[in-house]
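A single structure is presented below for examination.
Each chain you see keeps its place in the complex, though not every chain is here.
Residue numbering begins at 1 within each chain, and the chains themselves are lettered A, B, C and D in the order written.
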Amino acid sequence: MLLHLSTWPEVETYLQKSQGIILPIGSTEQHGPTGLIGTDAICAESISKGVGEATQAMVAPTINVGMALHHIAFPGTISLRPSTLILVIKDYLTCLVKAGFTKFYFINGHGGNIATLKAAFSETYAHLEDLQIPNSSKVQCQIANWFMGSSVYKLAKELYGDQEGSHATPSEVAVTQYVYPEAIKKAYLNPEVAGGHKIYSAVDFRLRYPDGRMGSNPDLATSEHGKQFYDLAVEELSKGYLEFLKQE
Amino acid sequence: MLLHLSTWPEVETYLQKSQGIILPIGSTEQHGPTGLIGTDAICAESISKGVGEATQAMVAPTINVGMALHHIAFPGTISLRPSTLILVIKDYLTCLVKAGFTKFYFINGHGGNIATLKAAFSETYAHLEDLQIPNSSKVQCQIANWFMGSSVYKLAKELYGDQEGSHATPSEVAVTQYVYPEAIKKAYLNPEVAGGHKIYSAVDFRLRYPDGRMGSNPDLATSEHGKQFYDLAVEELSKGYLEFLKQE
Amino acid sequence: MLLHLSTWPEVETYLQKSQGIILPIGSTEQHGPTGLIGTDAICAESISKGVGEATQAMVAPTINVGMALHHIAFPGTISLRPSTLILVIKDYLTCLVKAGFTKFYFINGHGGNIATLKAAFSETYAHLEDLQIPNSSKVQCQIANWFMGSSVYKLAKELYGDQEGSHATPSEVAVTQYVYPEAIKKAYLNPEVAGGHKIYSAVDFRLRYPDGRMGSNPDLATSEHGKQFYDLAVEELSKGYLEFLKQE
Amino acid sequence: MLLHLSTWPEVETYLQKSQGIILPIGSTEQHGPTGLIGTDAICAESISKGVGEATQAMVAPTINVGMALHHIAFPGTISLRPSTLILVIKDYLTCLVKAGFTKFYFINGHGGNIATLKAAFSETYAHLEDLQIPNSSKVQCQIANWFMGSSVYKLAKELYGDQEGSHATPSEVAVTQYVYPEAIKKAYLNPEVAGGHKIYSAVDFRLRYPDGRMGSNPDLATSEHGKQFYDLAVEELSKGYLEFLKQE
């Protein structure tokens, strides 16, 4: 059930049986020479829809732009500063809590969002208690990183071994190939690709990773793999969401 | 050309021939008993894609959540505060200007965004000049409200007359019916619907407009109308975008 | 009744019969070679006093500095950033609402303030509801742009036709000549004056409009015209204020 | 020379011979049963004009609303929060420094502004150096509290002794009587007036000082005294301004 395709009376009805909502969050950032700039948002959005269908959960519109400041030396990247993203999350949750939602399940497609999301949750819990909104003390946020799920991780290792890398990975590229087969990109990929450096400033990032990949070989990706990753992620996160709902 | 379905080298190539980009912006807010909560984002996104195809322009991911604080007394609405939206726009544009974009064409689906967008542009121009980014003085932002285009307006008057109203209008509902025919909603709509009041606080809004509509009869909408509105809007805004690009 | 010339017990008494207040807002910005930097504030202040006398309304001190970032490449301009002006308006209104005021009528002398004022009102309505101040849901703000009143507009067209322009206009200059006859400035004005460009960054503005005027010929202004404009504006806005007070 | 009554070319000419400017700052706050709400702004503005005439200095428009949060339990008070006032001052000075001003002389009418002004100056110096504006390291701000001048202080002691008090003082009321003889207010003033308490929250302030006065007897004020105070202040601050200009 997509919030964007619902009416407000439908939301009112939904709230009588569930206070949970899924929020897909991705990023708009370079993903190497062949990965789509929307990779993280595409993965989060498609998997969220799958989880929503499997669990009859409400799914909010995708947060397309996240925290990707380390990628802004590559054209096409758009990033919020962490302090801005905190305000965005606080505004979203404040509206939704006033309406009656209390369980927020963020299906996340980008590692760079995690720290800021956690900071935003702390900021928001305190804000809601200050506002004295009913049920504010019961609000719970959880991050589910689809790419860190154990079944997804295992398959990636099986299929790609070390060539999975840590950015512009074949697994995430595969999911986008499954979702948008018409947008599969090919280019020569230098097999000598740097990996393993820590992430600091944007200028530094581009120096260390000149084509944007971090130790990955996205050439290995196929849309068939993408379907496998998608299915595993939907299954694993659907369980995760239902457990989250049950948890007191 | 969708930014989300492009790679960073494709963006680099694009920038050599154009510094323009289309940014769809909508809202996530109640649209009466039968209008979709995502109406404004759906309209902005679909029309932006059409304009992007017609003009070979780059189209950024849709800003789904805008300034809709006056609607938050209805469940399902999500709004940024104006001060947050200003920061969001500033962050977006700063990234894109650093990459080389200078012409920003916001295709907007929500009247409530206009004031904050204009404020954000002023804030951003000054910020970019303070940062001394090359070309910052050449940055130009423009808002194109698809629902205010003269051909769209004329058709709405012809088809609906006064029943067009000013929120949850049959014209915008029609566009969503054209884009998402599977999500057409029906409900009894009280023909006695208030209209014409000014907009103040969220609580006040819900008192004045108990079912969310402002003087409109969205029952008149059809997906055929939706196609007509869509075609007119794409044609008119494509012209508008090309003129904007040419303008010094 | 000027707030600045009142005592707090007088305000307390006033509040028992009215919850309305007029807030003049102008700008401190270049107005071409002969227009006063305080033009917008002078017009807003003088007309507000006139309206206050005609309607027995309380008039707050003038907000002299508004949103004029596009003029800061000319010396003498002082501007708040939109994000600052939003905070200023929020602080003003929060104090006044706590005291019992609920109807805020901004008599505005500067087009560049409008977007930010509207954004500020949205921000403030939500803030006041969050603070749970009694009557916060009843708070209403309205902008009355004296220069957009129909009678004023008609006279400007009659007197100046196209030479009214859109900045440093003869109509606003005329009002300042009526209010401050001792400060009438004369200088050679190039009859070739640019007009009609959109407004972007401050550097861009000065390039397009080298002497600060936008398509106007302020040489046509006289203090007699100024009196006419003043009288029309006071009459029209006095009606507007009284209607605003009556409106539920 | 009033900035508001000048044109931008006049400012440009002025800057060739002086980089100094006087900024009057007051407050909009209760001043006891008979003192005007605008007392602090009226005093600062009138004395600033006098100093401007005596020294041929440019005088900026008056900052009418300052930091008066401790007075907001009395109706009619309007205050900025310190964090807002810091932004306001930073915005003012950034514009003026870009234009070429470097010497800022704040003629202040309200003790409650002093701490925030000093904080704002520190914030602004650092901001200007970060922006790398030419001459930013030479920017100097100074606060001149007219009511603390030694000649003013001495006269107040002679005329009123302990009944000068520390808020709604006869000396400041006298200046407003001199400037606005038509707005002299009379009311019964309880001779038992509290004084000497420290200032904490607004609610606490009103409990300690039920009619708003702090140990003062403004009944002693006359407009003749007002003229004396005005003359002394103008003389003392004119000297102060000229010394400030000369100081490296």
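Miscellaneous remarks
Assume a contact is a pair of C-beta atoms (placed from the backbone, for glycine too) under 8 Å apart; a residue touches a chain by one contact, two chains touch by 3 or more.
Worth saying up front: this structure is predicted, and the values here are computed from it rather than measured.
Total copies of the shared sequence across the full complex, per this structure file: 6, with 4 shown.
Criterion: only the chains that are shown with their structure count from here on.
Subunit A and subunit D have centres, each the mean of its CA atoms, that are 53 Å apart.
Chain geometry summary: the mean Cα position of subunit A and that of subunit B are 24 Å apart. Note: centroid distance subunit A to subunit C, computed from Cα atoms, is 46 Å. Contact of a single residue of subunit A with at least two other chains is seen at no position. Of all residues in subunit C, only 67, 69-70, 72, 81-83, 86-87, 112, 114-123, 125-126, 128-129, 136-142, 198, 200-204, 247 touch subunit B in the complex they form.
By the touch rule above, subunit D contacts subunit C in their complex via residues 2-12, 15, 28, 30-38, 41-42, 60-65, 72, 74-81, 83-84, 87-88, 91-92, 95-96, 98-100, 180, 183, 185, 187, 212.
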